[in-house]
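Have a look at the structure below before the remarks.
Removed from the display is one protein chain of the complex; every other protein chain stays in position.
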Amino acid sequence: MAPISFSFLKVLGLGAVASLVLVACGGGGGGGSTLAADQTLKFPILGDFGTLDPAQLNAESDSEIAQNVFNGLVKFDNDLNIVPDIASAMPTVSSDGLTYTFKLRNDVTFSNGDKVTSADVLYSWNRAAAEQGAYAGNLAAINGYAKVSANTVTSGAPLEALLEKNDPSVTLSGLSAPDPQTVVVKLSSQAGWFLSAIALEATTGMLVDKNVVKTDFDNWWTKPETMVGTGAYKMTAYVPKQSVEFTAVDNWWGSPKPTVKKVHVDILGNAASAIQAYEQGSYDLYGYGGYSNAPVDQILRIQGTANEKSQLLIHPKVRTTWIQFNLVHDAKRAAAGPFLLSGGDKAKNLRLAFALAIDKTKLATVVCHDIVCAPATGGLITKGLIGYAGDNTDPLAKFDAAQAKQLLDQNGGAAAVAGLSYTYDPNNPLNGSVAQFVQDQWQTNLGVHVDLTPVDHSAFIKGYLSGKYVLARNGWQADYNHPQDWYDNLWGSIPGCPDANCGSGYDTQAYDQLTAKADAEPLAQAIPDYQKLGKMLQDDVTYIPLYYSQGAFLFKPYLKGAGTNNFFDYYWDQIQILSH
Amino acid sequence: MFTKGTLIYIAQRLVLIGFTVVAVSSVVFVGIHRLPGDALLSERLRGQAYQLLVHHYGLDQPLIVQYWNFAVGVITRGDLGESLVNRGLKITPLVLHELGVSAEVGGLALVFTIGLGLVLGVFAAVRQNTWLDYVLTTTSVVGYSMPNFVIAAFLILVFGVWLQNVTGGTFFYQLGGWRGDFGQLWLPAFALGFPYASIVARLTRASMLEVIRQDYIRTARAKGLRERVIIVRHALRNALIPVITILAPLVIGIITGSVVIENFFGIPGLGKEFAQSILNRDYAIVIGVFTMYAAMVGLANLLVDLAYVVIDPRIRY
Partner (left out) sequence: MATAAVVVDAQPIAPEQVSLWSDAWRRLRRNRLALVATIFLTFLVVVALVSLVWTPYRMSEIGVTQTYAPPSSAHLLGADELGRDLLSRLMVGAQVSLVVGVGTQLLVLAVGVPIGLLAGYYRGWLDSVVSFIINVFYGIPDILVAMIMVFLLGPSLRNIIIAIVVTRWMDMARLVRGQAFSLREREFIEAARAAGARPLKMLFGHLFPNALGPIIVQATLGIPAAILFEAFLSFLGVGVQPPTPSWGSMANEGVAAIQYAPHMVIAPSIALSLTLMAFNFLGDGLRDALDPRSRR
């Protein structure tokens, strides 16, 4: 009886080995000094964006992409100075500080060839103000904003119709365009922050092309044919939740002229696989697009890997993370909970109990290894920014388990806070660990069990801005170095609290009055008032401060010009891919 | 081959499948729509704009009407609706594209399963009670006892971490263009298929052992046919029949197992979409993907039953 040959198995085995060898080893030598032939930049992001429409944008993960597609009259350069962009020079300001006159360049075009004129500025800003997106407040200093922001038609074909006929309800009276290259802006009161606000990349100060917007008023940005801006790049492909591609605009009017011809962005599920793909050579950098968060174990590993260590950049980001309480419950805010402002002192003490029960120092050590975050002890404005209150000045940053327990027991005990859930977005790898940490702290130090609810990033942002969650993660990355950026966007009636664009719902008359005062003053004079606002938030126990974070980036050695400052990624048109 | 009886049977089964899909998806539909909170996640829509959007999605109509519209849409136009989170995104093309990706991984897994399973089962049977048999038998129990993500994790550990210098790194990533990229697909497909390969191996071994003892095999040997010919031409074909029995649960197992594997490897298929949409609270996609899965499972069952007719001429419906 002839034995069965083992040829089958041999072939199988060989086949397996062969396929292993076929797996490409990533590239990875250092850069030469000549440009690579293929100027395609590839990088991953960890979640699909919510929107790229400048009028609606509200998250860093959206703006870091959109900033390469849209421009405004002025912009921030890499060193955070405000410089002209579509404007040919910095505006002339009247002596009373109320009138800004901008002269536009005459060579600016949209990526579809449409020429940019002052009419486009008016259209874009009116539309942004009328839509009342999260950053509509950037235009709040302009005369007529109060009326436009009160209009009830905020999206879709009806708004488009109103804009077409320049209906007064959606027209900022302070804007005028005496000729196609000039825009005159009249402010309702002095606002030292006005230029910073309209310079803010990717948001309401940016110009959109009326001709494409009207083809699909709300969703024009989702399709490459209509995703049109003045930037160096235009969208050429978009597979939702999978990938998006941008191509450099030919003969772009701006500078530096883009070297990178194509930018391919993959939307991946998790950071670990994104970093591994980077190491394999599938991506040129990691951390762009608003996802400069690497899991701590990856950072530790890379720091321990000789030839990779130099590719890792840990950079301060002006970013603070805290826990928000739901403070208001009304017809438009679904969440209620035991922490409402209307609950008076009892609710306040419960909030304080929850705040004091968390050991923020331990959080920074255990969850962040003291590498990617530091405890937020000086108020919510990140350390290093104007308006930072000073180390250890925030009473809510203290850790006092005994007092926390006492406060809880005296104000209703565990029964008063039963059935709570803390909501967070798991896309950023730190958030899950932080969630488990605070859950454990509340359990250990207060004896209160809080469930954890993960919600995907864009759904989460929409949810917490519309008051769906009683306890949720909140965070803010500063847009520019001015306290107004924080106080006007997170609390009070300017962003729309309590009912829209507002995490906690916090809005008091005192807050609004003081904010209005501070916003009108020149910065030096305003700082003490802003500090008072910070103290107001602390006295009312409106948040639990957690940490200031650092961003983690990986750059291949053959990239030139890629990088980041505290606020935003460097623009793509500055990047060059060297041969490797 | 397909007699009138068989055709009637097919028709009955299709009706059953239709009924199941409708019943199950309607239960899911109702369940999801009763969730508290606003399906639209409206954050800044007020007044008229909000009403417009609600009307666009038909959320202002009674549940029955909503379901009827959905069902009619699916049956007549194959339209599974529109995403709630990414407005304007049509679900059917998204799901079909992802189905292709999942089918690729699943198909490869099926090939591994049947190929590897048959080969190992035959070897174990032919070399019964030798060390090879014991090794293979134990491996197969281990194989179907391990969750597929454990197998995947172990493979990544071995090939991706410990053998990094040989293979160049781990395997969990996703490049644009999954199609036909065997180098990326073999590991997930293997992890997905191995538990089922183990089951197939056991079954094949058992049925081969029975068949080998049969008289007609002895006759063939007596006739002087080579052993290999006997095994392949006579024994195997008959031993396959019980394997077909489990083909249906096997295919379904691969379909559902792919949910875990896709999420593990970040493969942009239906399974990942499903889990993602639940996390995203995009109920329209959840219902759409689920309906598609229910239909696939039903069809898989039917196709396997029909395969029986082809393989075994004695079977008639």
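First chain written, first letter: the chains are A and B, and each begins at residue 1.
Criterion: a contact is a pair of C-beta atoms (placed from the backbone, for glycine too) under 8 Å apart; a residue touches a chain by one contact, two chains touch by 3 or more.
Keep in mind that what you see is a predicted model, and the values were worked out from it rather than measured.
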Using the document's definition of touch, tell me which of B:103, B:225, B:278 or B:306 contacts the absent chain.
B:278
Given that one chain is not shown, which residue among A:296, A:327 or A:536 touches it?
A:296
Kindly state which of the options B:59, B:153 or B:246 is in contact with the chain not pictured.
B:153
Which of B:16, B:135 or B:229 sits in contact with the chain that's absent?
B:16
Contact footprint on chain A, counting only the chain that is left out:
270, 272, 276, 295-298, 300-301, 362, 365-367, 369, 429, 433, 435-437, 439-441, 443-444, 451-452, 454
Applying the definition given at the start, please give the residues of chain B touching the unseen chain.
16-17, 19-21, 23-24, 28, 31-32, 35, 141-142, 144-147, 149-150, 153-154, 156-157, 160-161, 170, 252, 255-257, 259-260, 263-264, 274-275, 278-279, 286, 289-290, 293-294, 296-298, 301
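Here is the rule we go by: only the chains that are shown with their structure count from here on.
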Measuring from the mean C-alpha position of chain A to the mean C-alpha position of chain B, what distance in angstrom results?
39
Which residues of chain A touch chain B in the complex?
1-2, 4-5, 8-9, 12, 16, 19-26, 48, 56, 131-134, 152-156, 158-159, 216, 218-219, 222, 240-243, 264, 266, 268-270, 272-274, 276-277, 279-280, 282, 334, 426, 454-456, 458-459, 462-463, 465-466, 468, 496, 500-501
For the complex, which residues does chain B have touching chain A?
36-38, 41-49, 52, 83, 85-89, 94, 116, 119, 123, 126-127, 159, 166-176, 182-184, 186, 226-228, 231, 263, 265-266, 268, 272-273, 276, 279-282
